[in-house]
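A single protein chain has been omitted from the complex, and every remaining protein chain is retained in its original position.
What follows is chain A.
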Amino acid sequence: MAPAAAVDREARRRAWWLCAPALALFLALMVVPLVMTFVLSFHSFGFYTGIEPTFGLHNYLDVLGDSYFHEIFARTFGIALVTTLLCAAIGTPEAYILYRMRSRWRSALLLVVIGPLLISVVVRTLGWAILMGNRGVINTALMNLELIDRPIKMMYTPGGIVIALVHVMVPFMVIAVWAALHRQDPATEQAAESLGAGPLTIFFRVVLPQAMPGVLSGSLIVFSLSASAFATPAILGGRRVKVVSTTVYDEFLNTLNWPLGAAIAILLLVAVLLVMVSYNRVVERRFSQVFG
């Protein structure tokens, strides 16, 4: 009686089969390690005994109660926040300029914008180290020009990390804003112009508010990637400017306290997730009636 239902079931089964390879990969490479890390974070560690399969919240209590870790978390989120704000400030106008460009130039410049993503993170970061070191290109140039007497300290500072992170995160912001710009009706800019608005007014009163969902989703990507970035803070921050991900690395590979490292990693994950979810909720409430 129900050939349609049979066809439907068949189609659904095929869909599952088609998803299966990706699903298996996802399970094996993402879910399993994550669950193992989670379990590991409850174990305990002794210098002479190694990892003991106990179950307790002591690792979490250690991290949450220690001002040393508080500082690291605060620094991490501070760096991520400043990076996000700078990316929004740079990436939004950049996306608009690209959007207004003639198509011939646009494709060439889009490649320039995505450029940082095409270079290996280690190479890129070491490049920044060459530029920002005390005897690096920038300081040497400024000193030779006698604009400064002593080198400006950029390596091993949060500022240096932010500069290098902004460099690689701006493309994500540009792409997100770019997509939002393409969704808006180009005639709205002409309408504003015909009503007497100048270029700056058009940008701030008409274009930017419509592109805001793109800016906000771009911010979300930049923030979460910056908060969990490892290579850039590891190379430019060294031992002195620790962030959460480098701390996790040290716990695992130097102290060998895997359970504590796992607990810190889980806390970072939860913190980033919390920021994302609450941010998303605020954004949705703000824009649902306007853009849906």
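In the analysis below, contacts are C-beta pairs under 8 Å (C-beta built on N, C-alpha and C of every residue); 3 or more make two chains touch, one makes a residue touch a chain; residues count from 1.
Definition applied: contacts and distances are computed from a predicted model.
Per UniProt, the protein behind the absent chain is "Putative spermidine/putrescine transport system ATP-binding protein"; the candidates were "Molybdopterin-dependent oxidoreductase", "Putative spermidine/putrescine transport system ATP-binding protein", "SGNH/GDSL hydrolase family protein" or "MBOAT family protein". Touching the missing chain, out of A:Val113, A:Ala192 or A:Ile266, is residue A:Ala192. On the side of chain A, the interface with the absent chain consists of residues 184-185, 187-188, 190-198, 201, 205-206, 209-210, 212, 289-292, using the contact rule stated above.
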